[in-house]
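Okay, so here's the structure we're looking at.
Yeah, one chain of the complex is gone here, protein chain that is, but the others are all in their spots.
As written, the chain order gives the labels A and B, with residue 1 at the start of each chain.
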Amino acid sequence: MEWTNTIVQGILTGGLYAMFAAGLSLIFGVMRLVNIAHGDFIVLAAYLALVVTETLGLDPLLSLIIVVPLMAAIGYALQRGLLNRTLGDDLLPPLLVTFGLSVIIQNGLLEIFTADSRRLQAGAIEVASWQLAPGLAIGVLPLLQFVIAVVVIGALQALFYRTAFGRAFRATSDDPSVARLMGLDNAHVFGLAMALSLAVVAIAGVLLAVRTNFDPAIGPARLIFGFEAVIIGGLGSLWGTLAGGVVLGVAQAIGAKLDPGWQLLAGHLAFLAVLAIKPEGLFPRIRG
Amino acid sequence: MPDAPLLDVRALTAFYGDFQALFGVSVTVARGAVVAVIGANGAGKSTLLKSIAGLMPARRDAIVFDGEPIGDLPAHRVVARGIALVPEGRRLFPSLSVEENLLIGGQLRRPGPWTLARVYQLFPALAERRHLASTALSGGQQQMAAIGRALMSNPRLLLCDEISLGLAPIVIRDIYGRLPSITAEGTSLIVVEQDIAQALAAASHVYCLQEGRVAFAGAAREATREAVAAAYFGT
Partner (left out) sequence: MSANTVQVRFADRRSAISLAVFAALVVALAAAPAWAGRDDLHLLGEIFAYVALASLWNLLAGYAGLVSVGQQAFVGLGGYMLFALAILAGLSPLLAIPAAGLIGAVAAVPVAALVFRLRGHYFAIGTWVVAEVFRLLASQASALGGGSGTSLPAATVIAIAETRAMREFVIYWIALALAVAIFALILWLLRSRYGLALTAIRDNELAAASNGVDVARVKLVVYVFTACGTAMVGALVFLQKLRISPDAAFSVNDWTAFVIFITVIGGIGRLEGPIVGTIVFFALRQALADRGALYLLMLGAVAIAVMLYAPKGIWGLIVARLDWQIFPLQRRVTLTRDKSEGEAT
């Protein structure tokens, strides 16, 4: 039963990783940009939620109402004001600019909030759990987070493949020049994509903040988890990303069970194994 | 003014970096007309269309559409004004199905006769394949889809860039056979073509470009073989 417990925990954690990954793969899909500061934005969202809950006394999950639109607005402004100028054939500018952003965000947060570890208090729900079977208890919070992750990914999937909005994203991603001939303003579409990405990041950040302690320096690790989930799952497929997150979560859980110091290593090794054996990922989307 | 041209291109220049592609080209399109633009490869035909469509920068008053100067408008605003381009090589969106390609053409929801149903009426072959990936179509069907996509924005002026490219003669005739349905709805046409016979048969007016300049301009019936050859090759 202990191992079942471990694996279930891993699956639930995987949902969170999939959320980290979803925002990342979204903007890569639309504009071939990888945001090195992605993990730091997750942490930024966590701190924003902290400020909102402390000043307004809101329940953390309710703080999403403010944090999500705020982060979306930041994403739109960031893309149109800064990142749109880095897009092009050369991959150095966007990589270096987002790397610089990562350093700025981390150190800005450090200046404002110090390196102290923080946590969002969600109350009783934090320790509540369901006893499914002797020895198998599922935390309500992790389960809720997993369900939220599935809902978010499902919503993104529906957005991309069933709405005019999503059509615009896919067309601009295919051929930005011809997309303009359809009346689509590339700069605006990219801005919306980043806004959407940071909205997802906001949800991920709040979920993270409730679940674990956070400080300004944990961003890069989240970026790596998201990235690993994307690669394990396969580029171009949102459901694949969920699967990738789950695989990563389970690998880490198993590693941690064997030896607490092996948790991260196990995850990385799973990633490297997929890279070595099936580099296109476990569930790649075949492009038409 | 009812006699004012729909499109008035005045002394248009165009550059690719240091390379000048158009040297003061002037073209007029009357309302309801079909204008053919012919010329050898590299004469500047595509560049002309791209400039009109807003994909290439131009002087503000170099392109006047229905009395309004639009030369400096970006492409996505030119479509909103009522000019649609069927780009060279079709360039359908590979990630989108046939129907999605048409729908995205109608993104701006400009009012007009061209709806999804109307486009399917014009091109029944597309209706049969509406949910297929656009890459699964034959060349001729892709061309129809590209034209349909442009029509979905209900343009007053449709720009067709080499729609006969890579297609079998019977397919070309088929597609050109449907153009009258388009002009019947009031849309004016500029047709850039390598297939001179087809272009002359379809058009009321002809411009021949040679190395970035207008070498011949006149009514289609004035375009004798000798006149065209002289303009085309610059002899």
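Keep this in mind: contacts are C-beta pairs under 8 Å (C-beta built on N, C-alpha and C of every residue); 3 or more make two chains touch, one makes a residue touch a chain.
Keep in mind it's a predicted model, so treat the numbers as computed, not measured.
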Left-out chain, listing which of the shown chains it touches: A
Listed residues A:Leu33, A:Ala122 or A:Met194, member touching the removed chain: A:Leu33
Which of A:Ile65, A:Val151, A:Ala164 or A:Leu272 contacts the chain that the document leaves out: A:Leu272
Sole residue of A:Ala73, A:Val103, A:Val127 or A:Leu258 that reaches the chain not shown, by the stated touch rule: A:Val103
Hidden partner interface residues of subunit A, rising order: 28, 32-34, 36, 82, 85-86, 91-97, 99-104, 106-108, 110-111, 220, 223-224, 227-228, 231, 261-262, 264-265, 268-269, 271-272, 275-276, 279
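Just so we're on the same page, only the chains that are shown with their structure count from here on.
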Residue ranges of subunit A in contact with subunit B within the complex: 164, 167-168, 170-171, 173-175, 177-186, 287-288
Subunit A contact footprint on subunit B (complex, rising order): 53-55, 74-76, 79-80, 84-85, 87, 91, 93-96, 100, 103-105, 107-108, 133, 135-136, 149-150, 153
